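Heads up: the structure comes next, in structure tokens.
The complex appears here minus one protein chain, its other protein chains still in place.
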Amino acid sequence: MMNLTIISEWLSHYIAAEVAFYAELIVIAVIYLSVFALLGLFLVWLERRVAGFFQLRLGPNRVGPMGLFQTLADALKLVSKELTGTSKADKFLYKLAPYFVIITALMAIAVLPFSGELQAFDVNIGLFFISSVSSISVIGIFLAGWASNNKYSLIGGMRTGIQMISYELSVGMVVVTMATLAGTLQLSELVALQKDGWFIFTGHVPAFIAFAIFIIAGTAESNRTPFDLVEAESELGAGYHTEYSGMNFAYYFLAEFVNMFIISAVAVVIFFGGWLSPFGITDNIPYVGVFWFLFKTMAVVFLMMWFRWTFPRLRIDQLLTLEWKYLIPINMVNIVLMALLVWLGLTF
Amino acid sequence: MSYIGDIINGSKTLLTGMSITGNYFFKNLFTRKDVITQLYPDNMNELKMFDRFKGEVIMFHDENNQHKCDACTNCEIICPNGSIEIVWERVADPETGKNKKVLLNHIYHLEMCTMCGLCIEVCPADAIGWGQDFHHVTRDRADLTKVLNKPGSSIMPGVKEKK
Partner (left out) sequence: MEQQTFLADKIRTQEYFLNMGPQHPATHGVMRMVLKLDGEIIRNIDPVLGYIHRSIEKMCEHDNYKQIIHLTDRLDYLSAHMNNEAVALLVEKASGIEVSDRIKVIRTMMSELTRIASHTLWWGVMGMDTGALTTFMYAFRDRELINDIMEETCGARLTMNYSVIGGVRYDLHENFVKRVKDFIVHFKKKLPEYDRLLSDNVIFRKRTEGIGYITKEEAIAFGLNGPTGRASGFACDIRKLKPYSAYDRVEFQEVMATEGDAFARYKVRILEMWESLRILEQLVDQIPEGEHRVKTKAVIKLPVGEYLQRVETARGDFGVYVISDGGSSPYRLKFRSPGFANLHGLNKMSIGYKIADLIVNFSTIDVVVPDMDR
């Protein structure tokens, strides 16, 4: 657990203990927010750079070393932009929608175990918390599509509804599969259980199938190619955020990347041993886990970027075919398989 | 069984695609060999256009600031979009005393030119040709209207006047 109570202890010398408690919360929240704003910017940079190399280009390379400050400059530009909107939009919902998306994305971050010591909120239903919180973001996208009063946005929003709700199921079932193996939903415990071997190895075949399904469903959850029907640049312009500009647009943009990070982080926690180092080489040193956690997460993020820059997009009915005719049945068989393995003790 | 076969074949094609993009990615990450990006303003000086590149129409001048245009206006007539205006006057030749056309301004509107090359082809004296400059960016349209003969230039001796 993160031992930040020192803040409140220190503060309580000066102010009342209750006030100090809330001050501590605010300090932690601000730290988290700024770290994640930076992380989001970094991921955007990474995506553009990686895309560049995939496409025989260089990607951003002008602003700062290796173009690292490019996204910062873009963010500044977006902040200073005028907020536009359609005149007949439902103003209240239109303004509200981006916050649904960004806040839920940031909420899910709270439970991620960055290392043994660095976890803000270790709730005992961690996995469940993440999947339920991130499913709220569909409301934001749906609202954006509806409130923009633009037919492209509306089609995009409708597609979201279909897509996110379907693929939520797959993610949930993978979580169930892995929970069968682990016997817990608490993230810190999940990691601790992998001390002797990552779940992807101990659970072998079903764990691997579960990982494949998870990465597919996760890509769909974060609306990235080949499942970016929600935005579908060549069909819908920009889909649900067609009418958004400036900071409101940036929220969606950032949320997409933070969501990608969360999906990858969850994959790392339930399959690749979270912040544990390979063969336990650095497990005794505190805070080094952060490095391993981020490293593994970035590897999974890279995999998702690889998908994005290789595959064409699916059509909406094919998207549903994939989910309901392939992923769900396989998932169900997989759960049974995993249960059998656990029951027979065939896991490593 | 085609159900499982479909999955396996499908994933195989997806992996083939990924192997291609991945191959390029790692090659570019480590060697930058396949990168086709031109770092434009940085390589401005090394960048060389091909000799025949049609950047703009220019008038050739020799070291004495003399050109070959005798203001025959052929180019003005052939230009499909009126990009050329020739301003000339008749000046008495000091030697022969005959009146002769003298070019004052060869005005060229780059903003209207379609690079068709007819003016260059039709010029009897080969006074104009293609320039390879392509830095035509400007904030004002008027900058694109150019006078091709340099200030103070005169006609080369020996260029015959065509009918």
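The chains carry the letters A and B, assigned in the order they are written, with residues numbered from 1 in each.
Everything below uses one rule, namely that a contact is a pair of C-beta atoms (placed from the backbone, for glycine too) under 8 Å apart; a residue touches a chain by one contact, two chains touch by 3 or more.
Source: prediction; values computed, not measured.
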{"item": "Which residue of A:155, A:193 or A:276 touches the chain not shown here", "value": "A:155"}
{"item": "Candidate in contact with the missing chain, chosen from A:64, A:172 or A:237", "value": "A:237"}
{"item": "Candidate in contact with the missing chain, chosen from A:54, A:129 or A:252", "value": "A:54"}
{"item": "Per the touch definition above, residue among A:65, A:312 or A:345 touching the missing chain", "value": "A:312"}
{"item": "Interface residues of chain B (partner: the chain not displayed)", "value": "9-10, 13-14, 16-17, 20-21, 34, 36, 49-50, 52-54, 78, 80, 114-118, 121, 130"}
{"item": "Residues of chain A (touch criterion as defined above) contacting the omitted chain", "value": "51, 54-57, 151-152, 155, 225-226, 228-229, 232-237, 309-318"}
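The rule is simple: only the chains that are shown with their structure count from here on.
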{"item": "Length of the line joining the C-alpha centres of chain A and chain B, rounded to whole Å", "value": "51"}
{"item": "Residue ranges of chain B touching chain A (in the complex, touch as defined)", "value": "7, 14, 17-18, 20-22, 24-25, 28-29, 32, 34-37, 39"}
{"item": "Parts of chain A lying in touch with chain B, wherever the complex brings them together", "value": "50, 52-54, 56-58, 61, 306-307, 309-311, 326"}
